[in-house]
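Here's the structure we're looking at; comments come further down.
What you see is the complex with one protein chain gone and the rest in place.
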Amino acid sequence: MNGIGGVIAAVLVAGAQIAAVAVGGPLLVGVMRKVRCHIEGRVGPPIHQPLRDLRKLFSKQCMRPDQASWVFGVGPVVLVATAVLIAAISPLATTHPPLGQTADFFAIVFVLLLGSVALALAALDTGTPFGGMGSSRAMTIGALAEPALLVAILAMSIPAHTSNLPALVRIGLAHPQLIASPERFLALGSFLVVILAESGRLPVDNPSTHLELTMIHEAMVLEYAGPDLGLVILGESMRLALLLGLLVNLLAPWGIADRAGAAALVIGLGALVGKVVVAGIVIATFEVFTAKLRLFRLPELLAGAFVLAVVGAFTALVVR
Amino acid sequence: MSNLSLVITAIAGLSAAIAGCALPAKTRVHAAVAFTWGACIAALVGSLTVLHTGHAMVLNSSRILPLTGVTMVLDPLGAVFVVVTAVVAIASTLYWLGYASHGLSTRTASAALPIFVTSMLLVPAAGSVATFLWLWELMALSSLLLVLVDQRRREETRSAAQWYAVMTHVGASAILFALVMLSAHAGNQTFAAIRIHAVHLPAAVRNTAFLLALVGFGSKAGAVPLHVWLPKAHPEAPSPASALMSGAMVNLGIYGIVLVGDRLLGGGPAWWWLTVTAVGVVSALFGALHAATSTDLKRLLAYSTADNMGLVLIGVGASGLFATTGHPAIAAIAMVSALLLTVNHAAFKGSLFLSAGSVQVATGSRDLDGMGGLLRRMPITGAVFLVGGLAIAALPPLNGFVGEWLLFQSLLHGLPTSSTAVAIAVPVGVAALALTGGLTAAAFVKAIGVGFLGRPRSEGAATAHEVPRTMQLGAALLAGACVVLGVVPMIVLPALERATAAAVPGAPAHSLRSSVELRLAGLQGVLAPALLAAGLALAFIAVIAIRRLAQRRSHLRLALRRAEPWGCGRELQTARMQYTATSFAEPLQQVFDDVLRPDRDLNVSHLAESRYYTEKIAYRTSIGDVVEHNVYRPMIGAVNAWGQWARGLQNGSVHRYLAYGLVVLVVILAVIV
Amino acid sequence: MSGSAYASSLELASGVVLVCAVVTLWRRSLSAIVKALAVQGVALGVVALILGVGKHDGVLIAVACLVIAAKGVVIPVLLGRVVAGDPASREAAPIVNVPASLVGAGALTFLAYGATGSVVALIPTTAGRLIPLGFATMLIGYFAMAVRRKAVSQIVGLLLVDNGIALVAFLATAGVPLLVELGASLDVLLAVVVLRVLAAQMWSKFGVLDLDEMRELHD
Partner (left out) sequence: MEAMTIRSILQAIVHPRTVTEDLGPPPQVAADVPRLAGSLQLRHVDAGSCNGCELEITSTFGPVYDAERFGARLVASPRHADALLVTGPVTKNMVGPLVKTFEAMPEPRMVIALGDCARDCGVFRGGYGVEGPVGDVLPVDLQVPGCPPNPEAIVRALRGLTGR
């Protein structure tokens, strides 16, 4: 598999994973919206509605604030680019993704952080109060979520002696007792809370709110129109799908392609889509029954996630 | 040949100083810069040969210093710091060429800066206690002169210089005690002799020496309880000087701790390194928190220096801890990560301070609340600050990320360990690393966003225009270093490994097999920064291409339209409606309220006629430094009170003085009886 | 001179020196104090003379004559001229009243004896036993300087200290080499001249020779 053959295979795998995430992200959002509507007792938009919105957005006119610099335009592109890179190198459909050996969990988290920082900077460039408010709150929540995230990674990496993501998934596949261990559940619990915080879902932020003063993520993108807005929505949904994909593969890696080969890849993709859809449904159901937390109750939520991760880390230390 | 380089450095530096104060105003700065570059290049050549060959360079001559003679030993560990200082010095002096017309061309300044640079180049090369202390004092005094450069214009410069002078010399005296105590026991004041005798020193001496060195060098590095001078002195110093102080001088504090802790005393009990780690954690969190909530640009940078030095101290502490619990390989990686963090910090902090100086020159103020829209008006300085800000926030394509990744790996791989101290220290260290990263990211999004993006909030920012080319070039040089170190850290790592082998006892020579990737020897930790950067660039280009394709494919070709930003249909959208640095940091300030303890005062003035109608409401909030407020102010108060009481003794009556003499005489005689 | 006569005359002379020191503390009028100082100077010279004769040491005799001349005659005359110029020649109320200062002098003498116990043991000669007297004179002189207000009595106190030291020097070393004595005398002479000038200045500036006026200079 080395040499040219290896490179082509790697490009194919990367392409498959990127396509899966690029199309799967909006579909996942559509599914979650559909589930909310069904529980609310209405039919709701079709699952592929987000794709329709994206197609329409890309054909609309692009608008920029008159005094904004080039950072405003670059923000959404960096957001999507980071999501594309992570989709290419992280173990979604296969445990041997291209550049897999460099897909360190720590590196992936910081590449995603680059995306959110780019968006926050672009929001500040608009020169409107909403941009400033959104980026200030997003960075505050990001800062408070970091400890929970990194200590969760630490907790998961201790028993596996590595923080390399494909290796973590491979070890999870090979030794199921590692997955059933308490530190994996505690770490993934705090990882889930961080995912909800980072992707702006309830209870941290209400994506479908119209009241600017309560927005966190939405306030940053009020200024985007047409293709920029399309990129932002695409980027956000890809990040959500990615993070859920990683969460699912760390929790239940069964079905992921362990060896090379097209058949295994297809099975892997199928398993990925299935698991992520189940996770999406669970989150959507949870969202229907919960309300948005006040901004200054969030530190308690994120501190709780941090404590979960620390307890996970200590159990990993003690149990080993 | 390489011993010669040290001599050339000294001579060039001296001649730069002489040129600085002798020549007339016009050519003074240029001559001083030329000679300083000569000194830096000589030092670079010397230290690079040492790093390449691996063995130290010794030079001693008893003629220069009267009593003790000068011994210079440049070993790989010192060489790393000399290289860093030289690069930052070259960039800062290049910046100084353009900056000179803004008040840094007086005789004292253009003599003090070269001396400051030369002394910092030679401190890591000092081989004996006397030489080290002599150069350390020279560095402290010349930097004090630089802080005092524009004290005539601003009063707080004088008080900052006072704080700086007092705290530097408290630290210097602690270092003096430690080194003198060690050399007394060793009977000979060269570091080599001290290292030999260090083994059979009594534990009490070793502990006190280490603690004194930690206090002395910790205050220089800005560790928290002793950091109070940093946010006062750095903003007041002229920009090239504050870039040198933050980029090079604080590193020497770290060099000192490693020198005394590892090189001279050859490691110590675990509690030493636990204290270093604890100080590192507290400094990191405290610095990051204050950086996130301060609105003065240079004060923000000064606090983030304390925060980065805290991270380095965590690395140093972790390396010592792992060395004591018997993991030399991981101890070596932790030390390499600490050194890499120091090198990275010098690069991005230097460029940040220089571009902050350019912003101050262009807009006339350092207050973030009055800036905005500078990226359009000062494109290159803005871009440099952007690169520096993203680097310090440890974001992937740049060098801050590689340092933090290495530190995280060393903490992680030290974990399955028997000793409970390590088991507790590592998760706490990781949590501190993470929260500091988050807070620094928030601080620098604020600095970049409020400072450079959006609309100008004051007249100064609106009329700002780009600074002269040499100033841009100086800052850009260091920003370029950030990018290069981020994408290809492998060029620096072999040198850092050789320095670690010199510092950490028992460290394997090659702890990182570094090719395109950073592969940790014997461990499962790999990172390929080059591939990551290439991937990002590729993805970036792909997304732009797809976006343009999608737009072209759509049936209506609509041109980009620039319009007034959407403000809920508000009639007048002014720059005052934007978020300022204070409001940006307000959520963080509220979350960490009890640590920051902001003092808020609200006074409502009512109309004369009736109390029901308020005439004016004034709200003012400011964040003081908690440590300064609760630790230093009471101490100063106590000293003043005691001084006041003592004044009473001297009330001018001759009799009282004679009586004192008599009483003392009588007491002594009584004692003899 | 026979042994006992030599010893008794020596004790007498040293006793006179100590008594004069106490007298300066006791008497309030400046002229009386200056006279006591003169007597003490002469007594000191006599002690030196006795020692010189006892040792048949020509140099010591010469020194004794010099001491009598300087301390017994020249300095008191100088001081007398200063006192003459000052109409309020009575010492103002000293800081410590007279009885208290006398008790103090007693305590100081007792202390002197205690402190010089080991020195006396060291020099078993008759002169050696008298050293505490010189020491006591010195302490009393110091006490006088600290207690008295007038410039002149300060000078007298200083001279008492000097005489005490000279006495101890004579008794302990059985004769002070000429050069040392000359040096010491020269210093004292210098001190007196300076104080004389200072007193004159004070006199012309404040009109009164009270040291408390000096306090205004402080703030």
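Per-chain numbering from 1; labels A, B and C assigned in written order.
Note that a residue touches a chain if its C-beta (ideal position, glycine included) is under 8 Å from a C-beta of that chain, and two chains touch if they have at least 3 such contacts.
The structure displayed is predicted, hence computed values, not measured ones.
Asker: List the shown chains that the missing chain touches in the full complex.
Answerer: Every shown chain touched by the left-out chain: A, B.
Asker: Determine which one of B:A25, B:I491, B:A563 or B:I636 touches the chain that has been left out.
Answerer: Of these options, the touching residue for the absent chain is B:A563.
Asker: Of A:G15, A:P46 or A:G274, which one is in contact with the hidden chain?
Answerer: Residue touching the chain left out of view: A:P46.
Asker: Would you mind spotting which of A:M63, A:L243 or A:L298 touches the chain that isn't drawn?
Answerer: Residue touching the chain left out of view: A:M63.
Asker: What residue numbers in chain B mark contact with the hidden partner chain?
Answerer: Within chain B, the residues touching the omitted chain are 555-556, 558, 561, 563-564, 566, 568-571.
Asker: Tell me which stretches of chain A touch the chain missing from the display.
Answerer: Contact residues on chain A toward the absent chain are 35, 37-46, 49, 52-53, 55-56, 60-63, 209-210, 212, 215, 218, 222-226, 229, 281, 285, 289.
We take it that only the chains that are shown with their structure count from here on.
Asker: If you count the C-beta pairs in contact for each pair of chains, which pair comes out on top?
Answerer: A-B
Asker: Which chain lies the greatest distance away from chain C when centres are computed from Cα atoms alone?
Answerer: A
Asker: Please report how many Å separate the Cα centroid of chain A from that of chain C, as a whole number.
Answerer: 99
Asker: Quick one: report the Å distance separating chain B from chain C, using the average Cα coordinate of each chain.
Answerer: Their C-alpha centroids are separated by 68 Å.
Asker: In angstrom, rounded to a whole number, how far apart do the mean CA points of chain A and chain B lie?
Answerer: 35
Asker: If a residue has to touch 2 or more other chains to count, which residues of chain C qualify?
Answerer: Where chain C is concerned, no single residue meets two or more other chains.
Asker: Within the complex, which stretch of chain A touches chain B?
Answerer: 58-71, 77-78, 80-82, 84-85, 88-89, 99, 101-102, 104, 106-107, 110-111, 113-114, 117, 120-121, 123-129, 131-133, 135-137, 139-140, 142-147, 149-151, 154, 157-158, 161-164, 167, 212, 222-223, 226-227, 230-231, 295-296, 299, 306, 310, 313-314, 317, 320
Asker: Can you list the chain B residues touching chain C in their complex?
Answerer: 650-655, 658-659, 661-662, 665-666, 669-670, 672-673
Asker: Which bits of chain C are touching chain B when the two form their complex?
Answerer: Result: residues 95, 108, 111-112, 114-115, 117, 139, 142-143, 145-147, 149, 154, 211-212, 214-219 of chain C touch chain B.
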